[in-house]
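One chain of protein is taken out of this complex; the other chains stay put.
For clarity, chains are labelled A, B and C in written order, and residue numbers in each chain start from 1.
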Amino acid sequence: MSQYQENATIIRFEQLTDTNVRLTLQTEEIAQAAKPGQFVMIRAGKSKDPLLRRPFSIHQTSSNGRMQVLFKVTGRGTGLLAHCKEGETLSVFGPLGRGFSIDPARPVCLVGGGMGIAPLLFLAKRICQVKQNTETDMIVLGGRTRKEIEPLLSDFQFFDIGIMTVTDDGSLGMHGMVTDVLKTLSLPNNCIVYTCGPEPMMKSVAALCREQKVDCQVSVESVMACGMGACLGCTIKAKDDRYVHVCSDGPVFKTEDLGWNL
Amino acid sequence: MSQYQENATIIRFEQLTDTNVRLTLQTEEIAQAAKPGQFVMIRAGKSKDPLLRRPFSIHQTSSNGRMQVLFKVTGRGTGLLAHCKEGETLSVFGPLGRGFSIDPARPVCLVGGGMGIAPLLFLAKRICQVKQNTETDMIVLGGRTRKEIEPLLSDFQFFDIGIMTVTDDGSLGMHGMVTDVLKTLSLPNNCIVYTCGPEPMMKSVAALCREQKVDCQVSVESVMACGMGACLGCTIKAKDDRYVHVCSDGPVFKTEDLGWNL
Amino acid sequence: MEFVGNHDPFPDLRVKIGALELQNPVLTASGTFGYAREFVDLVNLHRLGGVVVKGISLFPRMGNPPPRIVETACGMLNAIGLENVGVDRFIELKMPYLRGIDTQIIVNILGDSLEEYRHITEKLSQVPGIAAIEVNISCPNVKKGGVAFGSDPDMAAAVTRVVRDNTSLPVIVKLSPNVTDISLIAMAVEQAGADAVSLINTLIGMAIDLRTKRPCLANVIGGLSGPAIKPVALRMVYLVARSVSIPVIGIGGIESAEDALEFMLAGATAVQVGTASFINPRASEEVVEGIGDYVIREKLQSVRDIIGALESD
Partner (left out) sequence: MEFVGNHDPFPDLRVKIGALELQNPVLTASGTFGYAREFVDLVNLHRLGGVVVKGISLFPRMGNPPPRIVETACGMLNAIGLENVGVDRFIELKMPYLRGIDTQIIVNILGDSLEEYRHITEKLSQVPGIAAIEVNISCPNVKKGGVAFGSDPDMAAAVTRVVRDNTSLPVIVKLSPNVTDISLIAMAVEQAGADAVSLINTLIGMAIDLRTKRPCLANVIGGLSGPAIKPVALRMVYLVARSVSIPVIGIGGIESAEDALEFMLAGATAVQVGTASFINPRASEEVVEGIGDYVIREKLQSVRDIIGALESD
C-alpha cells in the first residue's frame, strides 16, 4: 500500500457537461500503485484558501502512468479545478484508502449514480482483467438526465459487460431510479453488487441487496482533512455504534459493516 | 473627485521583462475621471488569500475608457496579476488620491526610477496637453539595466520632451544614477521636478532640488488596506512629526511637506 | 389589505437594538468605514442599517507610528492606535455630513479612564443626529485603559455604568475576544445597564518580517480582523446570545449576506461589516441586498425570524 505525492501535469481537460469535468493526469507512481475504489487528495489552487485538499476517486489508470478523475463542480475547490488548463500541474497524493475487493469467481453487478460512476470505470476494467467470463455481469448507470450519463457511456462499452442506463427524467434508458432497474434483474445468489452514488441511492441499493441476500460493497463519502488516517476527522458511524474512518477503513465498505439502518 | 468600482476586462497583457507586466484595462469611468499621479486598488485573484487589494499608479488612460497599469512582480499579489489572461476581468476601484499638480507656465523635469516610471507617462501626456511649449522640459528615466527601461522608452518618445536615460550598469544611456544625470542639467529656477521611484532615489532627488532651490513633487508608497482614507493604515511621518495618509493626502506630496531628513 | 402574491418586493428587514430602530440589520464596523463620507461615491449610504464611526476619544490622538497594517492569511493586523480628531472636532467637522445620511449614526468611543468616558459621553449626548453610543472597551492597541477595561468584568461594568448614567442614548458595549470567558463580561455589562453588546473586536496578533528580523508593525502587536477570525467571532456571538437577554451585534469577518445570516442564526440581532469594506467598498450594501433576497426567497415574514434560529440537538 505505497503512497506518493506528485506534481501531476494535466494531460487532458474534458468538460463533459456544464458541471462535470474529467482530468487526465500524469502521475507515474500513483497510477501504478492504484487499485479500484481508492482515491487521491488533490490541492485546488495554490492559495491558502481554500485550505484543504479535496478527495476524488480514481476514475481509471493507464499503464503509461496516467490517471483520470471525474468530478462535478459543487463548490469552491471543484470550481477552481474546473478552471485548470492542460499543461498546468496539480499537487496530488495517493492512492489512498481500501478499494473494492474483487473475487474473480463470482458474478458482479456495478451500480453507479451520478458522480458515483467515477470509481466504477476502474473497477469494471480490473474485473475484466481478472475474470475469464463476464457474461452474466451487469453495469447499471443512473443519472438525472441523458447529458450526465452519455459522455461516460462509451468508455463502459469497451468491456464485455452488459450496460443498462436509467435517468430521472427518462431522457436516456429507463425512466426512474437505479433500484427500479435492479429490481428487474434477478441477481445470482453469489453475486457481488458494487455501488457508489448519492447516499440515499446507495442505501436503497443496499436494502435491495439485503432482501435478495447478495453481498454489497459501497463506496461512501465524508468530509476529509488528511485522507490518510491522521486527523480522525472523516469518521462515520458504523455497526454497533462504533466509528470507522472513511479514508483508512474505507472508502469502500461491506454494507453489513456499516450498520446502515435500512 | 468621483470614484468608481468596476469589473475591468483585461484588453491587453504585455510581459515587458521577466518581472515587469503592463495591463490594459477597460474601465470606462475610472479612466475618464483619472488624473496623473492618482492610483487604483486592484484585487488580485478571487480568493480570500491574499486578502487585500494592491495599489497601482495609473500608467496612462485613453479617451476610449482604457487605463494601463505597469508593475513589477514582487510578491504574491503581483504574482497572481502576472498570471492573468486577456479577456478576464479584474475588480478595480479608483481613481484615488491626490495626483501631481501641474502649472502650465513652468518648466518641468520628470525623474523616474524603475517602476516609479509608471505614473510619469500619464503625467508627461497631460503636461503636453496643457502646455504650449515643452522645449526646456526634460524626462530622466533610470533603471538597473537596459532591459528594464527600453520597453518603456518608445512611449515617452511620443512627446516633445527631451529624454535622458541612465542605468546602474551603463547598458542604456548614462552609467550611474538619476541624480548623476540631474546634476549635469541646470534646472531653471521656477522648474518643478516630479519624481517617483525607490525611496532612496527620491530622497537624493529631493535633496538635490533643495540645493538648487527648485520645487519637487514626489509620489510615495506605503502599505495600504483601503486606499480611500478609511483605515488610517497608510500613515507616514511628515513635517513637524505630524502624520499624513498616503492614500488621501498623497500619494503625491511636495517634498517640503514631508519633512524628509535630507 | 395586503398585496396579492407571495413575493413582497420590500422585505421586512427592520430590527431593534433596544430603543434603537434600524431599517435593516447591517452596520459598518468602527474604524473600517471612516466617517462614511469616504465611501459616498461607491456605496448608497442611505441603504445601510447604520454607520458606526471610527473610535472617538476626548482629545485628538495621533495614533501609532507606521507601519500600522500588515496582511496575514485571510486577515490583517492593524495597530492604528486609535488615531482620531477628538470629540470636539468630530462634532464640528464630521457630524454635519453624517447627519445628512438617512441611516442611524452610532458613535464609537474610547477612553483611558472613567473620567474620559464620562466627559465624552456628556458631550455626545447633546449632539443631534447621534442614534447610539458604542463603547469600545476592547481596543488592544493602547497601553493604558484599552486592554484592562475589556478583560475584567468589574471594570467593564464600571465603564458601562459611567456611560449609561450620562446619556439617554442607547448604549452598546463592544467586547474584546481576548478573554477567557466573554460571556462573563457580557453579563457584567448587561447588569451595568448596557442596551446591547457588540462583538468581537480584533484578536491580538503579531507578524514578523524574517528579512529584517523585526515585527511587521511598529507597535509590535496589532488587532487581527477579517475572514480568518470569523469562526472565533461566531462562537462568541453564539455563547453571548445564550448568556444575556439584551440584543447582540455580531462582528468578525463578515463579507457576504451568508456570513451575516450565519451570525443572526447564532443569535445576533444585527451585524457589522468591517475589514470586508476595504476589499469591497460595497460589501455592506451588498450584505443588505443579499439579506433582502434571502428573506424573499425563504418567504420569511421578517428577517427577525432567523435571529437565534439555529437548530441543534
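Rule of thumb we're sticking to: a contact is a pair of C-beta atoms (placed from the backbone, for glycine too) under 8 Å apart; a residue touches a chain by one contact, two chains touch by 3 or more.
Keep in mind it's a predicted model, so treat the numbers as computed, not measured.
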Worksheet, complete the sentence: Contact partners of the omitted chain among those displayed are A, B, C
Worksheet, complete the sentence: Of C:P66, C:G111, C:G253 or C:P281, the residue that touches the missing chain is C:G253
Worksheet item: Which residues does chain C use to touch the chain missing from this display?
Response: 72-75, 77, 151, 178-181, 203-208, 210, 212-215, 218, 220-221, 224, 226-232, 234-235, 238, 253, 258, 261-262, 265-266, 306, 309-313
Worksheet entry | Chain not shown, touching residues in chain B | 48-49
Worksheet item: For chain A, which residues lie in contact with the unshown chain of the complex?
Response: 2-5, 43, 48-53, 91, 93, 222-237, 242-243, 248
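Rule of thumb we're sticking to: only the chains that are shown with their structure count from here on.
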Discussion item. Measuring between Cα centroids, what's the chain most distant from chain B?
Written reply: A
Worksheet item: Whole-Å distance, chain A centre to chain C centre, using C-alpha means?
Response: 47
Response to the item:
Cα centre of chain A to Cα centre of chain B, whole Å, reads 55
Worksheet item: Hey, how far is the Cα centre of chain B from the one of chain C, in Å?
Response: 36
Worksheet item: When you check chain B against every other chain, which residues touch at least two of them?
Response: 48-50
Discussion item. Multi-chain contacts only, two chains or more: what residues does chain C have there?
Written reply: 73-74, 227
